[in-house]
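Only one protein chain is missing; all other protein chains are in place.
Up next, chain A:
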Amino acid sequence: MDINHIVSLIETFNNSHDSKVINDIQNVLQQHQKSELGIDLANALLSQENGSTNVKYFGALTYTVQLTTCLHTESQLWSIFQGNLVHLTRMMFLFTSNPAAASNLLVTITKLMSNLSLIFLTINSDAIGADSNKIPAWRNPVNTCIKLLQHCNESNLFEWRTDNSEIAERLVRTCLNEDVPYTELIGNISSSAPLNKLLLLFTKVIVEDMNKYQSKKSSLSNVYEMVHNHLYISTMAILNFNLENMMSSGATSEVFPCITSWIHYISMARNVSAHGTMDLTEMFNNMINVMCMASNGSQEFPYSDEVISIFDDLFSNDPTLMSFEVRAKLEAIFLGVSRHSMNTSNDWMLAYMNHLVTNELYDDLKVLASCVVDFLQISNLDVCNKLFTNIHENTGDQSLEDYIRVLLQLTNFPLIPILQETYSSKMIEFWLDLAEGYGNLPQEALKADANEIAENMFNQVVQIYLPKISLMNKQKIMEEDDDQSLLHEFDDFRSATQDLMEILWTILGHSKLTIVLIRGVGQADTNNVDLYQVEAMSFLLAKLLDGVNFSQSPFISDAIGENHLIDNLLFLLQTGCKQKEHSKTAQVLKLDFVKATCNLLGVMATYFHVDSKPLGPIVESLFECLETSRQYNPIEYSIKMELQLNRTISLICENCRKELIPFLPNFIQVLRSIMRPESPVSHFTREKFVKSIGNIIQMCVSEGPEAQANHISNMVDMIGGLIQTTDAKSDMLSLLACLSELGSGLSQLPNDDEFIENNPMYLAQLPAFQAYWLQDPMRVKDKVMHLVQYALSKYGTDPEFVEVSCLIIGKAITLPDDIPHFLRYPLSEMMSFYMTCISNCDYASGLPYIEYQLEKIVAGFKDQLTSHEFDEMFKQFFLNYYSSHISSDPDLIQSMVSWVNSVLEAKPSLALKSEYWTQFIVPEFLKYLQAKEKFTISSTTKFWMKTLNNRRYTQEDTEIINALFQSMGKQLVYQTMFSLHHAQRSDVPQYAELIRTLFAKYPMPMKDWLYELLPQITGKEAIFHERFINKLTVTRASRATLSTVTEWWLDCNGLPNLQ
């Protein structure tokens, strides 16, 4: 081993940019690190007097490699232990003597500490500590460091080598468990700030490693005990000394990270070990003192943000780590009132908040808010009990009232939410939990005036949040900062407030919340209305009114009807859509106005069953906005507005079909206007508008089928006329989509019993309509077919045209037979259409759409189809294209297999009795098991599972399958296991499911075949597979099969578990 060569390799490795060179050197260096000379190499590199930081660090890293991958004997461990301690002591000496000059040693020192931390875990763990011949337990690394450093101070630094047995053997062994009294410890750290820093770093590294390794190592209980009895005591002494002297001597940068790591450690350890519980009261008290420390005439708070950040972390993760007494003290400091003590003052808190607000330190204010609210959450249940129940007899009512007053004031923090303050957003969770807690209290435990207290308090909460969620604040955020994340945060805040209102509704009810908001929206007339307030209230109302049955809630309907709610909503809508604004902020707010109105109108759609009078102005306004929004707004906003308007129109049309019949001419008029080629309205809006008209036409039943057919025919004529006159491909596609949407609009029935009850005329006339459409005297079906064929004659190769055409022709396949529909084509006509379509289109892109229709045909016409027809379909749509297209395209293979799967699901005998079943399907689908594409494997394994285990099988079908399995079962098992063996990890579950099915259906032959086939497939002896086969037998096709199969797959491929 040429050390100079290795040093030069390390330098090249760290400085080169050539990945090949780096890769080659890495391989060489790794070999050295893992070799028997690894420990010597580490010593040599760390001993290099003039070695660079890279070289020294690599030396420490070589110890790590030896520790983690090459450790076999106790003497090796001892050598590594000695070496790390000797080098660490030497480097610590250099660092403490001249921290500035030796600062580059810190990275190597940290690595050596990390190695010693691993050694600390290893030698103190159960397995090793018990044997007297082994390395004795190592109680306290901090003490060892101090003792060795003291010896180092007294001796020549050059003697600190691993080959000096006096130092490396005798001294190290002596110092290993030597005690350091408290006064000596404090004396050492008070006289040397660098040593103080290093000891804090060391203890931090150890507990961080404990956190890291706790789930990997199962025998850490002795280590927890060792930490509890020794390291914890030293660390607390160091930390408390640092905290107590922070004002006079300043803080070292390691104090707060060390505290954080210890809190995390104790939080973890107390859950896993009896020795994990360690009291932190003194430290927390000192931290509170440091937090409240103010310098420079109370103008500066040097450490408050650091302490609050730690408390924030603590309260959000493990608040009970802080004792009740300390929490009570903190409560008084934070709130100025305490539920436990009368002697309180929050002067510090007020001064600190004032300092943050004055200096615009909003990030620190955010952390403080998070800390305070997380703190409040700890005692939420206690607050709830004291407020509303008789459980605590001695509670002072006055202090509790003060407490609530402070909480309300915090919620109403007088700054802009999200941008400047986050109390209001954080407090949502608190109020939500308090409201839920109140809702869960047993009635008999409640105070006599509990309801009054709750209503009064939560009413104030509502009043606080209404202005907080106002878009005026969003406007200020946008004017102040262009940060999109703040806007998203504000929108999240508004949504959280909506959720809070939903919970508060359970306490305040409609009378004190919903009605108040309805009156709030509707109280002013449009000349005198505060649009921001109307928007905020509408936003909340949309949540509260969602799902309300207006016909059964007359008091809500009356409240809506008796004031200007609808007028003001429409005013808000008009302002949003039709007021010309140029700034981006105004546009965003206008869009929010439109969203709030549209959402509320959509939610209120069923209200118009109670009172249909407002429908006229509403529909008129929506139409007007839809037609003109592009004139007043830039395109990116008008598109979004159009979507909102369209959605609302759709919802209203879907829910108020009957009520809207008088407005049908207006709808048609608007449709004609937006369908004009020069209209700027989007294709999507046109299509959905047609669907809405379809909804209304569906209810035009009072004058019999012919009147309805007239409407439909007129619509088809209008759309058809446009199809025949347009040349633009996208326009023609959209017009086809309009035909499809018209069909959809006439297919859907509102999904509730109320509709059936309220529309007896519709139900009574169904047979007459059915008979009418069977004859179709106006030949609407033919007209539509003609239009589709016309479009396809122009763009038949385009997959989008194929998709929409298929949707139109197959529109009624899945509708129940008794529902009349103008697009109900006979099976023969549909099949003929799809065959023409497939022969003219681009097969690869068109097949998925046609295959989807074929699946629906099989499901819808399964009782009429025969095996012969199955053969014909299979031949015409798949087999004829197999060699030219399907066999080389995994997507098409998946389509073909999926279709056969749909047949097996609907009526398996169609496939089983097909002439292609044994000729083609079984042999080809067997081959697909070996496919590499995930979706082919997925559909093929599904096919075999459905073939083997199908609840729809008749006796005859079962016999066919049993005979099939007799003849090719072994081959199937071979293919499955072969494919599994060569599969990727992510495909293993698919095969495991198939193996599970095979074992469930045929356990006996499976076992024999596996014994025979697995050695052939894997090249490994049968004994290798015995455990797997036995385990599979024991799992008896349960869900445990997956883990058994995965385990076998990992063993066969020599791969790690990775889970």
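Assume a contact is a pair of C-beta atoms (placed from the backbone, for glycine too) under 8 Å apart; a residue touches a chain by one contact, two chains touch by 3 or more; residues count from 1.
We take it that contacts and distances are computed from a predicted model.
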Candidate names "Ribosomal protein S5 domain 2-like protein", "Transcription initiation factor IIA subunit 2", "Protein FAM114A2" or "HPS4 biogenesis of lysosomal organelles complex 3 subunit 2"; UniProt protein name, chain not shown: "Transcription initiation factor IIA subunit 2"
Among A:317, A:359, A:456 or A:888, the residue in touch with the chain that has been omitted: A:317
Residue of A:97, A:506 or A:984 touching the missing chain in the full complex: A:984
Residue touching the undisplayed chain, where the options are A:432, A:643 or A:722: A:643
Those residues of chain A which, in the complete complex, touch the missing chain: 69, 211-216, 264, 267, 316-317, 485, 488, 495, 640, 643, 984-986, 1053-1056, 1058-1059
